[in-house]
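Removed: one protein chain of the complex. Kept in place: all other protein chains.
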């Protein structure tokens, strides 16, 4: 995102301050671009190094591609051809080579393909004698952290082992025996090289876990259906919980109408998560597909709210039924004193006292 | 005994017995058992007033005494729990009214007002009151009513002195408690007609007083029946009511659980009563539903003679106490907090991370609420240290859990605090409007007086108009305020009762 905006700014050799005014948070993006030799520094100003190779529009695509999510790749014949070319040129190839070997492919498509490969790590780009070279990267060697020092290798290995659940920085520290400063440096480097990525865990709002760049984070990290960008969708859960409750209530009501005695009514009031799942799906209130387990979780909140009971059926599945409480509303909560947030401060004397208490006054006059 | 409880006791005494008795009572509350001399020294009240106060408190069974080292002196002890019961008096009255009718209610009312009395005097007094109301009555009718209150153990005979000592040692044998004395209807009728003097009552010195325990038993049962009615339906409530009734035949009233009750007994009663046709028609189904209710309070004890059932009273009040606390959490915080509370309850011990996951509450919110509940002592934490590996760091697990009894005690304290606040506010509202209330009382007294003397309506309304419209408005507002506060006083006592029964079973 930042990178794209940068490039808009880089069309005519802007100054550092100028770039900063546009994208304050972009230091890292800037460094990234420079490092990948897409920008170079000209005294105080920055300038694109690729302008003579690509049109500005393709450039935009390139960068857009870099910030987009990975999509499953289906290779087209042209892509295959390009890949073959890349494999045949272990020392690298440039745009001229492409034009020679793939004369029939329009330039726009070539850029697209190259962008894609650059992104998924099949190709890497470097600069040689003022022209841009691409080089095939052996996927088998991908995990081999090239150009990394031994510390980076150790850390990468630890992270790789953690799979798609990721690993917390503290645990990396313990396993690697690196100190915090060192580790931070290593992690930053690995991140910049796109070997690893940091994923915010839902377990704690500020807790990040590291995992290999290509991996799709586990639902325990993202939180599954209830999370959107690491944010728990509270309202969504509440609505589902209400609907589940409503469904069970309806089920009981229908059974009551049918009659046949309390036992029959009760037995007909039970619902399985599958029943509720069907109902919720038909309602169409959920944008995401919910699993039966998701519905079980929601139903459990209805149980916790003392609105339903859960029993285990003979076949081992859970059955849910609406329940009433035992007690009518309590005397103690019929006055503000019963729900008073500052009861601890209340005394016969002092500024919070029953004689002048505004909660009591409001309640009396209500 | 907490300070706030003492303050409530003080206010109850003040409202009913005035400032002098209150001072004596409060002294005894604070300093425990004490002889007369010390009370005098510390309260600085005139001795005559202290003596009078102690007599009053003893009369209402709010103070007991035992002989001092010196046999001529007594040590006095306050019974604060009994004082708290005074808030419940209207409920005792009403309970008897519903169960036995107006005459019986009057008997109870008179005993509550006096502390204790002889049967004869009570009967005569009730007859007098009934006559005033122009209700037909007779000595034998009221006497029978009285007797049934004794048989049903709502009234109990007072202990009496065995021998004449300066500090009487009041005692009574268990078999004497509910034996109604022989009272000749004729003598009562004669006294009633004015033909004989009051001195001639045949049961002098045999005093009757309220057996609060019996009332509480009824009130406890009512909570259980209402609970089942609310949870299942009227028929289930009826079933439990009958189960409790049959329970008394073979179980001590305050046992933790009843002895098995044959189910057929209950069915027979329902058949005879003919009030619950549905219950009879679906009897077996109801038994099934009640037995299988997730509360598990009524369980099958045996298959013999059509099956017999037990009801678990102690367990019932544990569950009611839980629900009480849950409701308070719900109303005081919100539904999410109540969800967390119930989650911790059902898991016994739970890690903070589990809470957000299972309760489906955003992490931050879950954390905020659980620590709020912790801070307010609804939750407790327990730390578990676990070093599973030699080289790894020691892991500390923080587990949330709930100590119900502790939370109940805290809530009970909060109830007392609420009572204190409500009463204080009530007194305050009266105090700031004292002038106008006194004026109203005076006008009312004069008007009533005039009416009795047969004054014309015009004159009376002249007097009544001395209260100006704005004053009338204020008076109406005070009435509403006081009614609200008095209502809550009664209501909070319900919560107190429930929690006290729970603690009693512990």
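Here the chain labels run A and B in written order, and each chain numbers its own residues starting at 1.
Convention: contacts are C-beta pairs under 8 Å (C-beta built on N, C-alpha and C of every residue); 3 or more make two chains touch, one makes a residue touch a chain.
The definition used in the following text is that contacts and distances are computed from a predicted model.
Colleague: The chain that is not shown, which UniProt protein name from "Mitochondrial import inner membrane translocase subunit", "Putative thioredoxin-like protein", "DNA-directed RNA polymerase III subunit" or "Hyccin PI4KA lipid kinase complex subunit 2" does it carry?
Modeller: "DNA-directed RNA polymerase III subunit"
Colleague: Taking the complete complex into account, which shown chains does the hidden chain touch?
Modeller: Computed over the complete complex, the missing chain touches A, B.
Colleague: So one chain is hidden, and I want to know which residue out of B:56, B:107 or B:191 touches that hidden chain in the complete assembly.
Modeller: The missing chain is touched by B:56.
Colleague: Among B:65, B:146, B:208 or B:322, which one is in touch with the chain left out?
Modeller: Touches the omitted chain: B:65.
Colleague: Touching the hidden chain in the complete assembly: which of B:195, B:281, B:438 or B:504 does that?
Modeller: B:438
Colleague: Of the residues B:129, B:367 or B:428, which one touches the chain left out of the display?
Modeller: B:367
Colleague: Using the document's contact rule, name the residues of chain B that touch the chain not shown here.
Modeller: Output for chain B: 15-21, 35-37, 40-41, 46-49, 51-56, 58-60, 65, 68, 70, 72-74, 89-91, 93-94, 109, 112-113, 158, 160-161, 163-168, 170, 181, 198-199, 203-207, 331-332, 334, 364, 367, 391, 393, 438, 441-442, 483-484, 486-491.
Colleague: What does the interface between chain A and the hidden chain look like in terms of residue numbers?
Modeller: Its contact residues with the unshown chain are 168-170, 173-174, 177, 179-181, 204-208, 329-330, 333-336, 338-339, 341-342, 351-352, 357-359, 362-363, 366.
Rule of thumb we're sticking to: only the chains that are shown with their structure count from here on.
Colleague: Quick check on the complex: what are the chain A residues that touch chain B?
Modeller: The touching residues are 174, 202-205, 226, 231-232, 234, 237, 241, 261-264, 266, 297-298, 300-301, 304-306, 309, 311, 323-335, 337-341, 343, 346, 348, 353-355, 357, 360, 363-364.
Colleague: Write out the stretch or stretches of chain B touching chain A in their complex.
Modeller: Interface residues on the chain B side: 7, 226-228, 230-233, 235-236, 281-282, 284-286, 288-289, 294-295, 319-320, 323-324, 326-328, 331-332, 335, 338-339, 342-343, 346, 353, 356, 358-365, 392-393, 411, 414-415, 417-418, 420-422, 424-425, 428, 481, 484-485, 488, 490-495, 498.
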